[in-house]
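Only a single protein chain was left out; the remaining protein chains are all shown in position.
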Amino acid sequence: MSARLELSGLAKDFGRTRVLAGIDLTVEPGEMLVIVGASGCGKSTLLRLVAGLEAGGAGRVLLDGRDITGLDPAARDMAMVFQNYALYPHMSVFDNMAYGLRIRGLSRAELQARVAATAELLGLSALLDRKPRQLSGGQRQRVAMGRAIVREPRLFLFDEPLSNLDATLRLAMRVEIRRLQKRLGTTSLYVTHDQTEAMTLGDRLLVMHEGKPVQLAPPLEVYHRPANTYVAGFIGAPPMNFLPATLAGDGSAACLEGGHVLAFADGRRAGGEGRALTLGIRPEHVEVVAEGLPLTVDLAEPLGAETILIGRLPDGRLLSVRVPGEMPVPERLHVRLPARHLHVFDAASGLRLEPI
Amino acid sequence: MSTGRVLTHLVLALGVLLFLFPVWLVFAASTQEAAAISRGELSLLPRLEGLAIYPQVLAGTGEGAQHGAVWRMLGVSFAMALGIAAGKLVVSLLAAYAVAFFRFPLRMAGFWLIFLTLMLPVEVRIIPTFEVVADFGLINTFGGLVLPLVASATATLLYRQTFLLLPDELVEAARMDGAGPLRFLRDMAIPLSAPNTAALFVILFVYGWNQYLWPLIAVTDPGLQTIMVGIVRMIGIEGQTYWNRVMATAMLAMVPPVLVVLAMQRWFVKGLSEGGA
Partner (left out) sequence: MSERRTVFPGTALPVLLLAPQLLLTAVFFLWPAFGALTASVQRSDPFGISTTFVGLENFADLLADPLYLAAVWRTLVFCAAVSLLSMGAALLLALCADGVVRGRVFYRTALIWPYAVAPVVSAAVWLLMLHPQIGWLTPALEALGIAWNYRLDDTQAMLLVILASAWKQVSYNFIFFLAGLQAIPANVVEAARMDGAGPVRRFATILFPLLAPTIGFLLTVNIAYSAFETFGTIEALTQGGPGQATQTLMVKVYRDGVVNLDLGASSAQSVVLMAGTMGLILLQARLMRRRGDAS
């Protein structure tokens, strides 16, 4: 049932703008791969090229080794869940789910059995006679899922399926999608701009930026070892702090603009003394200490379980700090940037610098 | 009630009366004796026994019946209106579907040709159209009555507009489900434009039913005479007019289109004002 999806050199231009540049990617059978990026990064175009809905791209799409690049969407045996659900407004829930099966010529009995089973799975059994306009947003979302699942396709394509739901419902559906996908074991491509969704749903993430793939890795690796400053800033909330610095000594430390020197925990970086760097540290990794870098607190955001402090370093740079629980907010405090949590990037290219 | 509101209702009541009263007068006149009307003795009260004029007019019997049976004219008008409406709906729906859902060479050229030329009312091109229809030997045929009126751009425009408003995702969902263009036409485009079709049906039926000039010149065979041509012939210019028969026929001519409008009022008003047909 599960299929392996391979993309090679997938690219697409709209007029003179390159919206998608040379994507090479293999999605393993049963894997859920999340494509994440800001709007306009080409993630939807990528999905539509895989679906066959977008014509005129370059490159090849292979499903279980078979080249399906020129094939009509109908012939690809994929199912898609759309952002606005795209339910057929004049058809009942049952007919919405049964439509694809009817076209494939399933027998009446088999068709009814499959729709009934899928409805059961999604808790839609009582709603089968309703029209889409009689359903709530969450129910519509389920029908859209059901329409994809009932087909038993070789590949699921999700195009921001949760972004029209309110926050509570989104959380619940996120859990459910993950559960269903694991249970069905269907290879899936999931497009989203929401980094939380990406982190929690994906076996692997593909972070895209301006039509190019930036990083392909499991969620925690993306979190711990972001490939460049873009990924570092995009994944994680509140976003990572960036501080300009220069390489100091033999390359085993960095010197902040204010003169504060931070030693690396994991070894030397290439390039001579004075190489321009961007140092990154996540707010949750900044430690509040009795004595260290002084921080003038501008703003505190109490969230209950944690408090986000936003302050300024002596050189005027902003730094946000995430501390657990509630705390009385002092005007000034001292922080420490632990060496093992420092991310080192080249200032010019933004690329991560690994130890040599 | 404020004076403003009283005034509002007064104006509306006058407006309603402006349309209902003349029709009542037509009905009252239809039940009176022809001679009485001709003498200028028009009563506002209908004569019950005068209702017998209706079966007479329908069957084309009784005094002053030289213009033929009205049931036949009603039949011709009905068939013509239905033919025009159905023909226009089918032709326009297919053309609009082609223009909205495909990309092919000269697509927009074809569309603009249809738009520009067919907005011209048949009256403007009446003489040249007559010659062409005559060349085809379609004078005095039902086809000749209907076909030149089937070509119209309004319905094509309205359908195209409706199709353009169908969300792209809907088309994509259907394509992923395996629907080809003809299947999508049958399962999605036609059912989803049903309100539009209903509105257009009313507009086109009324249009067809009310035609006068084209049936007047395209048909001389009394068997293919429409009710509108019949009424004008019955009024005549000189000689005696049987006013009760004229008015009874006018009443009968009003009933089918008014019924269609009333029955489908909601769709019709929405479709008409949104499409600007």
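In this document, chain identifiers A and B correspond to the written order of the chains, with residue numbering beginning at 1 in each.
Keep this in mind: contacts are C-beta pairs under 8 Å (C-beta built on N, C-alpha and C of every residue); 3 or more make two chains touch, one makes a residue touch a chain.
Please read all numbers here as calculations on a predicted model, not as lab measurements.
**Student:** Can you work out which residue in B:Ile53, B:Ile114, B:Leu145 or B:Val219 touches the chain that's missing from view?
**Tutor:** With B:Ile53, B:Ile114, B:Leu145 or B:Val219 as choices, the missing chain is touched by B:Ile114.
**Student:** Just one of B:Leu82, B:Ala98 or B:Ile139 touches the chain that is missing; which is it?
**Tutor:** Reading the full complex, the residue touching the unseen chain is B:Ala98.
**Student:** State which residues belonging to chain B touch the missing partner chain.
**Tutor:** 4-5, 8-9, 11-12, 15-16, 18-20, 22-23, 25-26, 29, 37-40, 42, 90-92, 94-95, 97-105, 107-108, 110, 113-114, 116-121, 123-133, 147-148, 150-151, 156, 163-164, 168, 171-172, 175, 180-182, 184, 206, 209-210, 212-213, 217, 228, 231-232, 235, 237, 243, 246-247, 250, 253-254, 257-258, 260-262, 265, 269, 272-274, 276
Going forward, only the chains that are shown with their structure count from here on.
**Student:** Whole-Å distance, chain A centre to chain B centre, using C-alpha means?
**Tutor:** Taking the average C-alpha coordinate of chain A and of chain B, the gap between them is 58 Å.
**Student:** Which of the residues in chain B end up touching chain A in this complex?
**Tutor:** 167, 169-170, 172-180, 183, 187-188, 191-192, 194
**Student:** Can you list the residues on chain A that touch chain B in the complex?
**Tutor:** 51, 53, 72-74, 78-80, 82-90, 99-100, 103-104, 147, 151
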